[in-house]
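Here the complex is missing one protein chain, while the rest keep their positions.
Chain IDs A and B follow the sequence of writing; residue 1 opens each chain.
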Amino acid sequence: MSRFIVGRALQSLLSLFVVSLVVFYAARLTGDPTVLMLSEMATKEDAARLRAHLGLDKPITTQYALFLKRAAQGDLGESTRYRRPVTDVLAARFPASLELGSVAIVISILIALPIGVYSAVHRGTALDFAGRLFAVLGQSLPLFWLGLILILIFAVWFGWVPAAGRGGPANFILPAVTMGWATTPAIMRLTRSAMLEVLESEYIKLARIKGLPEWRVVWKHALKNALLPVITFSVLLFAEMIAGAIVTETVFAWPGVGQLLISSVNTRDFPMVQATVLLLASLFVLGNLAVDVLYAWLNPKIRYGR
Amino acid sequence: MSLVDSAVLLDVRQLEASFLTAGGLVKPVDGVSFTVRRGETLGLVGESGSGKTITCLSILRLLPKASAAIMGGRIVFEGQDLLRKSEAEMRAVRGARISMILQDSLTSLNPAFAVGAQVAEAIALHQGLRGSTLRTHVIDALRRVRIPDPETHLDDYPHALSGGMRQRVAGAIALACNPSLLIADEPTTALDVTVQAQYLQLLKDVQRESGMSMLFVTHDFGVVARMCDRVAVMYAGRIVESAPTRKIFDHPRHPYTRALLDCLPAIDGPAQELTGIEGQPPDLARLPAGCRFAPRCPLAVDACRVYPAEALLAAEHRVSCWRASELSRPTSVAAADPMGAPE
Partner (left out) sequence: MSDLAIAAKAPPATLHRRRLGLVPWLPAFLLLSLCAVGVFAPLIAPYPPLQGSLGDKLLPPAWLAGGSWAHPLGTDLLGRDIVSRIFFGARTSLGVAAIAVLVSGTIGTTIGLISGYFGGALDAFLMRLTDVALSLPLILVAIVLVAALGTSFANVVLVIVLLLWPRYARQIRGETLALRERDFVALARIANCSHFRIMWRHILPNVVPTLLVLVTLQAGYVVLLESTLSFLGAGIPPSTPAWGLMISEGRTVIETAWWVVVWPGLAIVALVLSGNLLGDWLRDRLDPTLRRSR
C-alpha cells in the first residue's frame, strides 16, 4: 500500500506543478497591474520603475523560476493590493473557508447518504422516485442562483436568517446548505446506485439467511461495501466543492479564499491570484490523494496486499 | 404423515411460489411436497431453472418481497407452520434452527469483513455471547469445519483464502448455532474435485455427530449417491419422482429421472456415446397443460396431456407419470454402481 501512496503523491505534485505554470502565465496575460496601481498622472518612468520593482520587466521564464525559488522558501510574494505578504492575507482568510467547507460537507453527507440508502432499499416506490427527482433537479440548478433564491425566501421574505456575511450560527445556515448543494445530489445518486448493486449480492442474501434484522443487513453489511465506489467517485466532487466554495462565498459575501480569488482577479493582483489558485489547487490535489488513500485503506484487497 | 410425527423434521406440502417477471406471473414452485426426517439427508435434484433454489429460499421465507410471494401450501418445521410465523419469529429461526450454505463462497462471504467477524456475528446474534467467550466459540466453530490453526485465520479476509477454505468458513457460519436443518445449495459445485470429496465428508461427519438433517440441492448424481438417503427429482416447478437413493439409481420410474441417469457415462463397460436430453427446459410463462416433461419425453402419449397424478409405487417411492410402472428395467448406472452405497 505504501507504494500506491507514493505513486499517487508524485502524481499530485506533477498536477500542482502544471497548475502553477498555467496560473503563472495566465495571470501575466491579464494585463499590467501597474495601470491600476498608479494614478492617471503617473509618468512612463514611474510606471517603468514600479514594474522593475515588481520584477515584471524580466523575461517570463526567469520570473517563473524566481517564483518557484521563493515559493520553496515559503515566500509567495506580496499582494499588490493589500501591500502585505500574500501568505498573511491567505492565512487570515483561510479559516473562514475551512469553517464553511466543513459544515457544508457534513450537511451534505447527512442529507445525501440516508436519502440514497432509503431510495435504494425502497426502490420503485414513490419515495424513491421523489428522491431521484430531487437529485436530478439538484444537479440542474446553478449554485449561485440557489443561494440567491434561498436569500430571497429566508432572509428577505421571512427574515429568519441574515442575508450575508460571516458571523454566528445563523449566518452559517444558508451558505452551508448552498455549498453543500454542490455535492448533495451527486452523493445521493452515487449512494443509491452503489447500494442497489450491493443489495443484489450473494453475501447480502447470506446475511439475511443468518437471521440478521433488515436494518443491520442494510446499514452494516450493505453500506460498508457500497461506500467503496461512492468514495472513489467522490474524487470528481472535489472540483465541484471548490467551485461551490468560490460561488457561495461570492454570493454570501463570506470572507474566505474563494471570494478572495474573484476580487484578486478583478483587481489584477497577480501574486494574490497565483497564491490563491495554488492554495485551492493544492487542497484539491490533497483532497484527491486523501480519498485515494482512504479507499485503499477501506478496501481489504489493497490494504492487505495480494 | 400427521402433523405431529416427531421423526419428521420438515414437512413441505403443496408449496407454491410466484414471481412477477417481465414475461408475466410465473410459478417456479408449483405444488411441491416433500419431507425430511430427523437425521436424514434429502437430495433435491434437477436442472437449473427447475425451482430448487427458490424452494430453499421459500422455506426460509427469503423471496424478494418486491417481486415474489408464496402463494400457497404449508411448511411445517418442528411441528410449526413457518408460513404463519411473523418476520421476527422467522429471524429467530434463520441461522439458528435452519441454516443454509450457498453455492459460491467468494460471493457469499462479505468481502468487507474478516472471516472471524462474520462467524462471530452469527454466534453473537443467536446466542448472545460477547468478548472472549465469543472468540472461543468462533475458534471452535472454525475448528469443527477442520480449518487448521483457526486462531491465525480470524482476521483474514475472504479474498485471501482458497475456495475450499472459504466454503468451510461458510459451513462454520451455517453450523455455528447447531441448526436442526442445514440446506446446502450446490455447495461443492464451485470447488475443485479434490476438495469436493473432503468437504462432503466433513458435512457427513458433522451430521453424524449432531444428528442434524440436510436438504441437499445438487445436479450431480455422484454427490447424491454419496450424501443422500432419499432423493426428490424436480422438473419445472414440480417434484416428478421421490424415493430412497438406492431405488432411484436402481429403478428410476420417471422418464426424466431415467434420462438424467442415462446422461451419466458408466465407468465400467464399453465406451458409449454421451447422451443428453433433447429439447430445452420449458419457459415457465408458457407451460403445457399436462405433464411438463411431455414435450421432451420419449414415452409421451395422449394421456400425458393431463397432469399425471402421483402414484405411490413402493414404500416411499412416489412418481408422477402415467407410464411409471412400465419403466421397470434397471438402468446402466445401477449395474455399474460407481459411487458406492450411501450410508
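Note that in this section contacts are C-beta pairs under 8 Å (C-beta built on N, C-alpha and C of every residue); 3 or more make two chains touch, one makes a residue touch a chain.
Since the structure is predicted, the reported quantities are computational estimates derived from the model, not experimental observations.
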| item | value |
| --- | --- |
| For chain A, the residues touching the chain missing from this view | 11, 14-15, 18-19, 22-23, 25-30, 123-125, 129, 136-137, 139-145, 148-149, 151-152, 156, 186, 189-190, 192-193, 233, 236, 238-239, 242-243, 246-247, 250-251, 261-262, 265-266, 273, 277, 280-281, 284-285, 288 |
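We take it that only the chains that are shown with their structure count from here on.
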| item | value |
| --- | --- |
| Chain A and chain B, separation of their C-alpha mean positions in angstrom | 54 |
| Residues of chain A that touch chain B when the two form their complex | 123-124, 201-203, 205-213, 221, 224-225, 228, 298, 300-301, 304, 306 |
| Residues of chain B touching chain A in the complex | 60, 62, 66, 90-96, 99-100, 102, 104, 107-113, 121-122, 125-126, 157, 159-160, 170, 173 |
